[in-house]
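The complex appears here without one of its protein chains, the remainder shown in place.
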Amino acid sequence: MAILEIKHVSKFFGGLAANSDVSFEMVSGMIMGLIGPNGAGKTTLFNCITGYYPPSRGEILFDGHRMNGLNPDAVCKLGMARTWQKVRPLAKMSVVDNVMVGALCRTNSLKKARVAAMEKIQVVGLENRVKFLAGSLPIGERKKLEVARVLATQPKLLLLDEVMGGLNPAESEEIIQLILDIKNLGITQMVIEHDMKAIMRISDRIVVLNSGEKLAEGNPQEIVSNKAVVDAYLGGE
Amino acid sequence: MAVFFQSLISGILIGGVYALIGIGLTIIFGVMRIINFAHGDLLMIGMYLTYFLFALFHVDPFVSIIITIPVMFLYGAFLQKAFINRVLGALPQNQILLTIGMGLVMSNAVMLAFTSDYKILSTTYSSASFNVFGISISTPLLISFAITIAITLTLYWFLYRTDTGQAVRATAQDRDAAQLMGINVKRMSIIAFGLGAALAGTAGALISPTYYIFPQVGSVFTLKAFVITVLGGMGSIVGATLGGVIIGVAESVGGVYFGSGWKDVIVFILFLLVLLFKPSGLLGTSKD
Partner (left out) sequence: MRTFKHNMRGMSTLPVLLTVAAVIALFLLPNFVESTYALHIMILIFLSVIMGLGWNILGGYTGQYSVGHAAYFGVGAYTTIILMQYRHIAPWYGVWAGVVVAVIIGLIIGSICFRLRGPYFVLASIAVAEIFRVTALNLKNLTNGAEGILITDIPPFKIGDVIITDFMSKVPFYYIGLVILLIAVFVTWMLQNSKLGYYFQAIREDQDAAHSLGINLTVYKNVALSFSVVFTSLAGSIYGLYVGFIDPSTVLALDLSVQIVMTCIIGGIGTIFGPVIGAVVLVPFSEALRSNMIAQAIIDSGLVSENSGFGFFLKEQLSHAHVLIYGILLVVVILYMPDGILGFMRKKISAKRRKEAL
């Protein structure tokens, strides 16, 4: 049963086609890797899916619901959440308060939100930082905070935008483990990432975008041996 | 019909001066992304400077521009180095509050020093006018307009034909890229603010024969300057030029048909409409 269906989605900015006739499906519980060179349209696709702007053409179906034109808050309430390429901590609020904001999506009680928040904070391993102001955290912990916060909204589908960007190998490894843990919780994930080794390890399937178009789709083995992909992307890197 | 043309012409003439104010503000915004709430007070200082040059040394206000421009430029450069520079990285709200504070200091210091009595600068030609096809054109306004055109052309020449000017424009378009290309963006900021102050001060000098001079005169012009720059597109010099003329005309024609008490409201409503429907303005280059 497809949890997410992207059907012929295109997005134009003026004359520029940032996304061009992209189609694929995701099955519940899987991890889908979304890769492509810079400017391929990956974040644009995320933004269309999560309601930042509607797609110019095509349809986005989540659990059967048509998502085109829904606002980001409605998207979140329906069970889709995203993290940001450039981290967005709620800087002057503490770590626990940050995560509570996510949790309050599902409850009106501060008490319950706090309990849920503490649980997510443990999942990502930020227990020592609970009372710290989010703005004072280093980049690795900010990324973890963002994941905890987004987990607190109880998503069915989680979109991670370069969550390993700017991290050292040890930190990246922690994030990889986190993504696998999230998979075990039953949450479906779409991951934009430049770290190819990581993508190979975690993805069930991979979609490759190039210049706004879908170049290829397949499991990691298929993608690595796909000549067009290697030419356009892997080889060039 | 004659009334309409009359107000149209007056509007265009004053619009030229408004354009100067708007261009100054838009350059400051373009280069530093700062919204200068003290802009009208810079104009006010230009007015007082002109007044004292006239009252004490009998320098004709239009001639005194030769002095006003460099003095105001240096003053603006000083303000930038001493104050504005420190908040370039701060929250926009804080930047606005800083410039509001600076404006308050300027207008109230002037009030303390010179009292809030209205001063009038009357020259022999202050109320002179001449007739063209039955339309009366105010002489001082016409002279201001001519000077405004001259200054605007000089400014365009500076910005488009000199290295420094092009560097200023490059910084306004993309500060980071400009820095990477080796442009000293700090120096550009100082120049930009100096230019803005000089233009505002000059506008003050140009209108001093026809406006009352008092410490609080700046605040009305600050708001108008914003309307002009938002209308034309924050950061666009051509836009500010157009915006100035449009606002001048809207005010003048609106004042005739709705009564002078309401003409400010018309301008503000226009402002809100622009903010709502095309916040990037007519020719906006804003990257927000």
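First chain written, first letter: the chains are A and B, and each begins at residue 1.
Keep in mind that, in the parts below, a residue touches a chain if its C-beta (ideal position, glycine included) is under 8 Å from a C-beta of that chain, and two chains touch if they have at least 3 such contacts.
The structure presented is a predicted model; accordingly, all values stated were derived computationally and were not measured.
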| item | value |
| --- | --- |
| Displayed chains contacted by the hidden chain, counting the whole assembly | A, B |
| Given B:I35, B:L49, B:I147 or B:A250, the one touching the chain that is not displayed | B:I35 |
| Identified contact with the non-displayed chain, of B:V105, B:V132, B:L153 or B:M181 | B:V105 |
| Sole residue of A:G36, A:G58, A:G102 or A:G212 that reaches the chain not shown, by the stated touch rule | A:G102 |
| Touching residues on subunit A - with respect to the absent chain | 50, 52, 71-73, 75-77, 81-82, 84, 88-94, 97, 100-102, 104-105, 108, 110, 113, 128-129, 131-133, 136, 149-150, 153 |
| Touch residues of subunit B, complete complex, unshown partner | 35, 83, 86-87, 90-98, 100-106, 108-109, 111-112, 219, 223, 226-227, 230, 259, 261-262, 264-265, 268-269, 271-272, 275-276, 279, 288 |
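Just so we're on the same page, only the chains that are shown with their structure count from here on.
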| item | value |
| --- | --- |
| Centroid distance [mean C-alpha coordinates] between subunit B and subunit A, Å | 47 |
